[in-house]
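Note that this complex is displayed minus one protein chain, with the remaining chains in position.
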C-alpha cells in the first residue's frame, strides 16, 4: 500500500534534514501509530504521502504509484482517495461546518443530495450534528478538530492520515475519535496516526513507528490483536 | 486579581449558553488549572478575561477594573499586561519567529535593541534559538506552540492565560513548558491554564477548576505545595 | 457526474461572487467606470465624425464660371459635381452671388467697392470632407476643378479651413491617446481585481486542492466570477451612459446647434453596445484566466 525507500527530506534553508533515510512499508488495512518528539518529522512524513511536499531523495510509492512521477491530474485524483486530518485542521473559518465537510465531496462531483446525506451521517458519528450550520469560527478547539476528522472520514478513503487528531480533545472524546478510526480501519482503510498522546501509544496493541530527528528509531509490530487481513511487512 | 460574579455568556445564534452563572475568584500569583471536556467553555472564559468577548451577564473584574466599562484605550493598555497562549496559536505564518514574538513588545513602544534582546532570551528558554529567523510556516506544530508560549511570556505579564499550551507537545516538551509556566508563577504572575492534558491534571498539587457545560463542576483548592505568597480565596 | 460537477461549479462561482465582497464590487465598479469612459468617449467620437462632416461641409470653395447663359452654367455645375472629391455643387446666378457678396463677406475690406461690382455665374463647391486628406489633396481638387471647361477661377477659404482642421486633428489625436489609456486601465484593473479575488480566496483554493480538486474545478468558478464581474461592470456602464446621454444630449444640442446647423448627439448603435457587453465579459474572463493560471502554477 505505502512503501518508502531511503526517503530523505531537506527543507530549503533548514539546518538539518527533516527526514533522513527512512525505509517503511505499510500494508493494506494496517493501523500504524507514528510517534516521536516535537520536530521529529511526523508531519513531514505525512505531507510526503499526501503529495504536499516532494521527497528530496528516495522514493515514495503509494498504491503502486511513484508519487514523484504523478502528473497534476493524477495527483488530484490520488488525493481524492486519501483522507487527511491536518495538525492545524485547515478549515475555512467563515464557512459552516456542513460546507467545510462538503468541500471534500463536491470536489469528487457528487450530487448535492448525496453530499448532504453523507455529511450529516459523518457529523452524527463525530457527535457534532447540533453544529451543522454554525460557522467554524464559532466552534471550540475540540469541535474544530472533530470537524477536521469528519472531513477526512466522509470520503471513505483508502488511506487515512491523521496528524495529532486528539491534541485538542479530552480523554473521553479522544477515545471516541480513536474508535472512529478503528471502525474505518476495520472497513479496510489503511490508517496512519501521528501523535504524542501517551494514551494512544500505550497498550502495545498497534504497530508503533517511532521517529527521532528524522530517522526511524524503532518500529514495533503490534504485539497482539493483529487482524487477519493484515499482511506482515518487512520494515 | 480576577473576580467573576454570576458571569454568563450566550453566543448569538447558539443553542445553549457557553458559560452559565460562573462565580470565581483568583488571587494574585495563583496557579489555576481550568479543566473540562471539549466545548465546556474553557476558551470562552479565557476570552472574557482577555476582553476578546463581552460577558452577556454578570461582571468580570480584572486587577480591580470592571472589564465591561473599559474604554478602547484602557482595554489596549490592560492587554499589554496580559500574556495569552491561544489554542490556535494566532501566529503570522509569513513572519519569522523573532518578528512574531517581537510584535508583543513593539506594541509597548520598546526600542528595537530591547525587543531583540528579550525575544532571544525567551526563545532560548523555550528551546527554539535555532529557529529564530525561520518563518512560522516552516515550523512543526509543537514548535509553533512553543513560539506562541514565548510570545506570551516575553512581556513578563501580570496575568498569563494559556489555552491548551501542551496539546501539540510530546510529554518531555510538555514538562519543560509547564516548568516555564511555574517559573513565571514563582516570579509573581497569575497563571490560568486551560487543558485536558491528564498529566497536568493529575497530582493534585494545583488548584483545579473544572467546567462542565458552562458551569463550574468542582473547584478543588491545591491539596499540597501551596505557596506562601498565595491568598486563600472564597470560591 | 458532469451535471453534478457543473452544478457545483456554478455554486462555487456564486459563492466566490458572494464572498468576493470588497474586491468583487471593486472590480465591478472599476470595470463599470472604465467601460463607461469608453462608451462616453465612443459616443463623442461617433458624433465627432458627424461634427467633422458638418464643419467640413460648411467650408465651401467657390468656382467662378466663364459662361454666359444658364444652360452652360448648369452643364459646368454638373461637370464639377462629377469631379472626384466633390460632395455637392450648387449653382448661383450672378444676382444671387452679388447678394451673397454684399451680405456676408466677412473679414474682407472689399465691401466698400461693391457698388460697382458685377458678378459672373458662380458654383459653390462642397468638397468631400475627410480628416485624413491633407492640404495637398484639397489643392489638387481646386486645380482639377479650375481645369474644367467653363471654369474661370476657383477660390477656397484656406486659412479658415486650416485652422478648423488643426483643431479637429488635435481632438482626434488626443482622443486616440485617451482611448488607448482607458483600454489599458480597464485591462489592468480587471485582471488585478480578479487576482485580488484569488488572493482573498487563496485559503479556500488551497484547501480545495488538498482534498483533490482538479485544476478545472478550481479555475472554472474563478473564471465565472471574472466573467460575471466584467459583464456586470459593462451593463452598469451602459445604464449609466444611457442616463448621462439622456441628460447631456439636450445640453450639447443647444450649445452646438446655433453655429453648425442642427447638431444632435446620437446614441451609439446597438451593435456597439453589444460589443461593450461582450468586451466586458471577455476582459473579465481574460483577467481571471491570467491570474488563475499564475496562481495554479505557484500553488500545488
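For clarity, chains are labelled A, B and C in written order, and residue numbers in each chain start from 1.
Just so it is clear, a residue touches a chain if its C-beta (ideal position, glycine included) is under 8 Å from a C-beta of that chain, and two chains touch if they have at least 3 such contacts.
None of these values were measured; they are calculated from a predicted model.
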Would you list the chains present here that the left-out chain is in contact with? B, C
Touching the hidden chain, out of B:106, B:172 or B:212, is B:106
Out of C:147, C:188, C:216 or C:243, which touches the unshown chain? C:188
In the full complex, which of B:76, B:199 or B:217 touches the chain missing from this view? B:76
What is the set of chain B residues that contact the non-displayed chain in the whole complex? 50-52, 72-73, 76-82, 84, 86, 90-92, 94-95, 103-104, 106-112, 151, 155
Suppose we count only contacts with the excluded chain; which residues of chain C make the list? 22-23, 26, 29-30, 33, 37, 40, 44, 51, 55, 58, 62, 64, 97, 100-101, 104-114, 116-120, 122, 155-160, 162-171, 173-174, 177-178, 181, 184-185, 188-189, 192, 195-196, 199-200, 252, 255-256, 258-260
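We adopt the following convention: only the chains that are shown with their structure count from here on.
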Reported most central chain by Cα centroids is A
Taking each chain's C-alpha mean as its centre, the one farthest from chain A: C
Per the C-alpha centroid definition, the whole-Å distance linking chain A and chain B comes out as 30
Distance between the centres, which are taken as Cα means, of chain C and chain A, whole angstrom: 63
For chain B and chain C, what's the span in angstrom between their mean Cα positions? 67
